[in-house]
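The other protein chains are all here in position, but one chain of the complex has been omitted.
In this document, chain identifiers A and B correspond to the written order of the chains, with residue numbering beginning at 1 in each.
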Amino acid sequence: MTEIANPESRELLTVNMGPQHPSTHGVLRLELVLDGEVVVRCRPVIGYLHTGIEKTFEAKTYVQGVVLTDRMDYLNPLGNNLAYSLSVEKLVGCEIPARATVLRVVLAELTRIASHLMFIGSIALDLGASSPFLYCWREREKILDFFEGMSGARMMTSFIRPGGLARDIPPDIVASISTFVDTMPGYIDSYEELLTGNPIFRERTEGVGILPADDALALGCTGPVLRGSGVALDIRKSNPYCGYEQYDFAVPTGTIGDCYDRYLVRVAEMRESVKICRQALDSLPDGPVQTSDRKVMPPPRAELAKSMEAVIHHFKLWTEGIRPPAGEAYVGLESPRGELGFYVVSDGSGRPIRVHERGPSFANLQALPKIVEGGAVADVVACIASMDPIMGEVDR
Amino acid sequence: MSDATRTGAPGFLLSRLEDWARESSLWPVTFGLACCAIEMMATGASRFDMARFGSELFRASPRQADLMIVAGRVSQKMAPVLREIYDQMPEPKWVIAMGDCASCSGVFNNYALVQGVDKIVPVDVYVPGCPPTPDALLDSLIKLKERVAADSRNARHGAQTTAGVGIAHDGTTGPTTR
Partner (left out) sequence: MSVVDDALGTIFGPEAISVPADGIPTVRVPLAELLSAVERVRGELKHSRFVDVTAVDHLTREERFELVYLFYSLEQRTWLRLKARTDRDAPSITPMVPGANWYERELYDLFGIHFDGHPDLQRIMLPDDWRGHPLRRTEPLGSEPVDFTVTRSVYARD
């Protein structure tokens, strides 16, 4: 913590770190009041990416809504699909086959690895190291290749839907994912070699942006931000969903809650995700990937030629969509940024009356003034990068 | 088609040199807004490598850039910022509307978004996709380079073209391709 140079003559300068900035991780605006190099006050201004998604949900059916969820936290699209699908499935009350559940875990963890790769690349790039960005993207491209092979789209796959998956993952892609998972720890070692012991990186992140655990909890932080401050809360462990209780993995935590701790937590989380993927792929059962509840998922096309009931179900799904009974559901799960959940309220019709996303970055970003104020203005970039906010989720 | 003030063989060569220089070094300003920004980063990363097409660096300052790739959805709050950044770029400048949201607001036909950035800035190339693959973005960059190489002084401001006929700055019409 730097001290104010001359307390008597405080010439405060207001600097705008505008919505267009290479290091704000999207369209975040910070109004910084500086005394020399020290940040006296930081006021985040958000809303520059407000897309009205929550209002748009009310005009769409439940399956159309999955498409919107991809675009909220756009570095964790399958995780968003999963959170929304879990909430809708709770409302409808349908059974998800075992193969779909295990594949959901594999996809969610792959997305977590991809998101953390992006984090490492961007924190390194923000602090001036451009090589880790290119190395991390090399692996991220492999993961995006898997997504493209199974769904046709690299990022916005909308692959996890209420009732299961959109379709089964081809066996050659499952085999490629398996090989990738085995090679990944070696790549994580190579990123650590570049950054973890690097004196410049450590100098810029150790002791910077310290967030005490009590403040983190009071401000509603979750995920690596909270775990970096020492609180071992991971929804996958505390409230397991999709069969996470059967996988053996650890929950890494930091000690003092500085930027370096948050970085270490995310790197360790990548290793744990690799472990979970390995266990999930080893235990992958055969079977369908869509629920047999015909009010949620359509019947296979071959059945349409034989069964009148199948035709009626298909017709009703395509015209009215899923019609859950009136009620509400929220399922919290662990996204790469923290606790993510969709609060879905239904009135019995084919369209929800309210869908609200509890996005972790919205709460985490409230802690930004706390960690930035009192530090140097050059540390603001490291603090934002270590928070890893995604403005699509903050502004919705 | 050359500028009317450049006459004769030296003028022709000089304007060809100018076109070639501009076309080979289109440096974009960092204007990644949402998901398309991630694919724009992928285009800059090593697999797709935008740098080999001349876009070596993304400039943070609009004063040093000549291309604005609007990558992502533009909200009502962001629209004045977008226009200001565009105005701060020096001439000649071009705009690529990357993705469905920039072209026409995509999936989000609602109160919060500007329905297509061409309502605020003139667009030269629209790239469809949600998000467009890096291949699509590179294709749009190449198409823009072709237009810039043909006539970098006049093929700007999203000049309206119908069936390959361009309207030049000085009011005359003629084919825009070589």
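Note that a residue touches a chain if its C-beta (ideal position, glycine included) is under 8 Å from a C-beta of that chain, and two chains touch if they have at least 3 such contacts.
From a predicted model like this one, the values you see are computed outputs, not experimental measurements.
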{"item": "Among shown chains, those touching the left-out chain", "value": "A, B"}
{"item": "Option touching the unshown chain, where A:70, A:339 or A:393 are the choices", "value": "A:339"}
{"item": "From A:220, A:243, A:288 or A:374, residue that would touch the chain that is not displayed", "value": "A:220"}
{"item": "Which of A:136, A:329 or A:380 contacts the chain that the document leaves out", "value": "A:329"}
{"item": "Options A:35, A:70, A:261 or A:395, residue touching the unrepresented chain", "value": "A:395"}
{"item": "Listed residues A:17, A:30, A:68 or A:91, member touching the removed chain", "value": "A:91"}
{"item": "Residues of chain B in contact with the chain not shown", "value": "76-77, 105, 109-112, 115"}
{"item": "Positions on chain A where the hidden chain makes contact", "value": "46-47, 50, 52, 54-56, 58-59, 87, 90-91, 93, 217-221, 231, 233, 238-239, 325, 327-332, 339, 341, 343, 345, 353-354, 356, 358, 362-363, 365-366, 395-396"}
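What we mean here is this: only the chains that are shown with their structure count from here on.
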{"item": "Whole-Å gap between the CA centroids of chain A and chain B", "value": "31"}
{"item": "In the complex with chain A, residue positions of chain B that touch it", "value": "29-35, 37-39, 41-42, 45-47, 58, 60, 72-73, 75-78, 81, 85, 107-108, 110-113, 130-131, 133"}
{"item": "Contact footprint of chain B on chain A as seen in their complex", "value": "18-22, 26-27, 47-53, 55-56, 67-68, 70-71, 74-75, 118, 133-134, 137-138, 140-141, 144, 154-156, 391-392, 395"}
